[in-house]
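All protein chains of the complex are present and in place, except for one that has been dropped.
Chains: A and B, in written order; residue numbering restarts at 1 for each.
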Amino acid sequence: MNAKHSTLIGKLSLLVVAMFAFGYALVPLYDVFCEITGINGKTASEPVSAEAAIVDTSREITIEFIARPNQQMPWIFKPEVRRMRVHPGEIHVMNYLAENPTGQAIVGQAVPSVSPGQAALFFHKIECFCFTQQYLAGGNDMLMPLQFYVDPALPSQFSTITLSYTLYDVTSQWQPGQQNDSAKEFGE
Amino acid sequence: MSTVTTADHHDAHHDHKPTGIKRWLFTTNHKDIGSLYLLFALAMFFLGGAMAMVIRLELFQPGMQFVEPQFFNQMTTMHGLIMVFGAVMPAFTGLANWMIPMMIGAPDMALPRMNNWSFWILPFAFLILIISMFLPGGGPDFGWTFYAPLSTTYSNDSTALFVFAIHIMGISSIMGAINVIVTIVNMRAPGMTWMKLPLFVWTWLITAFLLIMVMPVLAGLVTMVLTDKYFATSFFDAAGGGDPVLFQHIFWFFGHPEVYIMILPAFGIISAIVPTFARKKLFGYASMVYATASIAILSFLVWAHHMFTTGMPVYATLFFMYTTMLIAVPTGVKVFNWVATMWRGAMTFEVPMMFALAFIVLFTIGGLSGVMLAIAPVDFQYHDTYFVVAHFHYVLVSGAVFSLVAAAYYWLPKWTGHMYDEKLGQLHFWCSVISVNLLFFPMHFVGLAGMPRRIPDYALQFADFNAFISVGGFLFGLSQLIFVWVLVKCIRGGEKAPAKPWEGAEGLEWEVPSPAPYHTFDTPPQVK
Partner (left out) sequence: MAKTRSLRWSLPALLLAGQAHATEIQFNMTPGVTDISQQVYNLHMTIFWICCAIGLVVFTAMFVSIILHRKSRGVTPATFHESTKVEIIWTAIPVLILILMAIPATRVLIAMEDTSDSDVTVLVTGSQWRWHYEYLDYDIDFFSILATPRGQIEGRLPKGQNYLLEVDRPLVIPTGKKIRFLMTSDDVIHSWWVPAFAIKKDTNPGFINEAWTRVNEPGIYRGQCAELCGMDHGFMPIVVIAKEPDDFAEWVEQEEARIAAIREEEQRLLALRMNLDEQMELGERVYLAHCAACHQPNGTGLPPMFPALKDNHVTTQDRAEHIRVMVDGRPGTSMASFARQLSLRELTSVITYTRNAWGNDTGDVVQAVEVYEYMQSKGE
């Protein structure tokens, strides 16, 4: 094999490795892309600070709350109310009821999704039970709080925002470090 | 385009190859490896075709008659995988092996030993894939697109074998692609400048780059599927913070360039055959090269048009709709160039030309339905119906496969030293072209009428069309047996072929005798 070949093979192999890495890089890139564009209605997975936004009293937005335990999640999981009318900029607290009717402790993880997707960019969570895994002993129930506000910059064509939580059983992946401190405060 | 001044005719002296099985196992000769690839592809074409026959048999009538739904899904999955990775891609690689060194005046591929490896791991990949079907629970049944979480949480253990098989296929393709690039870049004969390269070489060079860019992404993707299923990662599992839609983005980032991998070399073949039989130089050589390159580049910007129904924001939908529509421009240029090449030529209609002409017509139909599919708001109605099945079979069967068949007829005299049986070839052509339309044209209607793809049973209003389609399918399958007959006959004997059997043919491959000696261009020819 001559030197001319080796150089070219080297470069091409590097390209192969780079593209393999790029395949994996697409994962975080996609998340960034989603957070910028609101694809899939993904909301930020970190809390935003509760900046006192100017409340826009000129309009009201309907927030719809959907809470579903996944098929294999035996918890009962419900929002306290199904709908709420809010002014953009107002900070609200919404409680979700979780009940573990089984005999064993189960750890849940709520996965948020907002529709329409673009509205996700304007839905800010100051505190949310979905940021951490939630531990619930068998037979217990608890209230899980969500503190949020709608960005006053929400474009006017959106009048309803649907926030959905799907609750998964993640007992097998539980990291005891990050227990549900937030839920404790509001008590059981 | 190019002429040879010092043709090399002393190959026969050192034509010492081992005999028997060892010749094929250890061969580093590009012609032997090319033949192996082509024969393997042909075998896989019939295996994948047999699976298509099972699909058509089950769909002949409404109701479940012959197979279980799960087996039906295995058939659609394996049919797709085998045809894409086992038939079309290896067939093009086989042609590349045979023809590229001869077309550029090189003695062999640049990396002959790697060449041997890249072929011989391929049968094992398919062996693994096929064995997985006989394990308890059956083989992969999640479609060739293996969308997560159907292929992760909800699949059976054959997935591990599937992933392993895809890895091997990917490695084989990547090695083949590197070999093609190094050969073309470094081993062109003196005077064979870039803009003198035959278009088949050009299209393959661009294809090879596509392969190198996307096969590693596919490898990464199947690895993610594997770790999601067995090692508790959650790339695609919402419960762990993943996203199943991400799977589709990565898959189609690979998948869309992949479909061009299967069609660009076909463009090269048609660009060789049409001028030959029109006895006129290819119209717009330079624009053909640029069109190929722009199709390749655009192919990285259109992937999400496979995903309009996943719920994308409007502006993303619009972006992917516009870029997809844009692909029609360079593709159109190609079709116009071919027609302009024919215009005021002096055409004859031997079998390669017939298949090439059928390619142009049927590929254009597939291209036009592609434009329809690009229009996002109507794609909501077309998506995942038989309309899509019709579209991609028009571009892949009457496109890629027809170009491969045309190439086989075109170069058979060079490969075997015999002319194929023209009458049989014409019979093969007419049977194929009629049955392929009986098979795929009604799929447009049944898709528009609302039949989803990948279903083993269907509502009664689709019954008449499906019976018709199935008959077309069986006829198309039978027609390909004529091809085997032609091949066997041509390999075993027939009229002696001259070095240049086609009056209008140009290119270095026609400067060497037929059959091409085991070693060609040991001394590089001088291209003027």
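Heads up, the rule we're going with is that a contact is a pair of C-beta atoms (placed from the backbone, for glycine too) under 8 Å apart; a residue touches a chain by one contact, two chains touch by 3 or more.
What you see is a predicted model; the values in this text were computed from it and never measured.
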>> Looking at the full complex, which residue from B:Thr28, B:Thr153, B:Thr233 or B:Gln426 touches the chain that isn't shown here?
In response: B:Thr153
> Which one, B:Val245, B:Met419, B:Ile482 or B:Ala497, makes contact with the chain that was left out?
Replying inline: B:Val245
> Taking the full complex into account, what residues of chain B touch the chain not shown?
Replying inline: 62-65, 68-70, 73, 136-137, 141-143, 147, 149-150, 153-154, 156, 238-239, 243-245, 278-287, 309-311, 314, 317-318, 321-322, 325-326, 328-329, 332-333, 335-336, 339-349, 357, 360-361, 364-365, 368-369, 371-372, 375-378, 380-381, 383-385, 445, 448-450, 452-461, 464-465, 504
>> To test your reading of the contact rule: which positions on chain A touch the chain that is missing from view?
In response: 40-42, 62, 64, 66, 68, 70-72, 74, 82, 100-103, 111, 113-116, 138-139, 157-160, 162, 164, 166, 168-169
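Please note the rule applied: only the chains that are shown with their structure count from here on.
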> Measuring from the mean C-alpha position of chain A to the mean C-alpha position of chain B, what distance in angstrom results?
Replying inline: 42
>> Which stretch or stretches of chain B touch chain A in the complex?
In response: 110-111, 174, 178, 181-182, 185-186, 212-221, 224, 232, 235, 238-241, 243, 245-246, 249-250, 253, 311-313, 315-316
> Contact residues on chain A for chain B in the complex?
Replying inline: 1, 4-5, 8-9, 12-13, 15-17, 19-24, 26-27, 30, 34, 37-40, 42, 45, 70, 109, 111, 117-118, 166, 168-170, 172-173
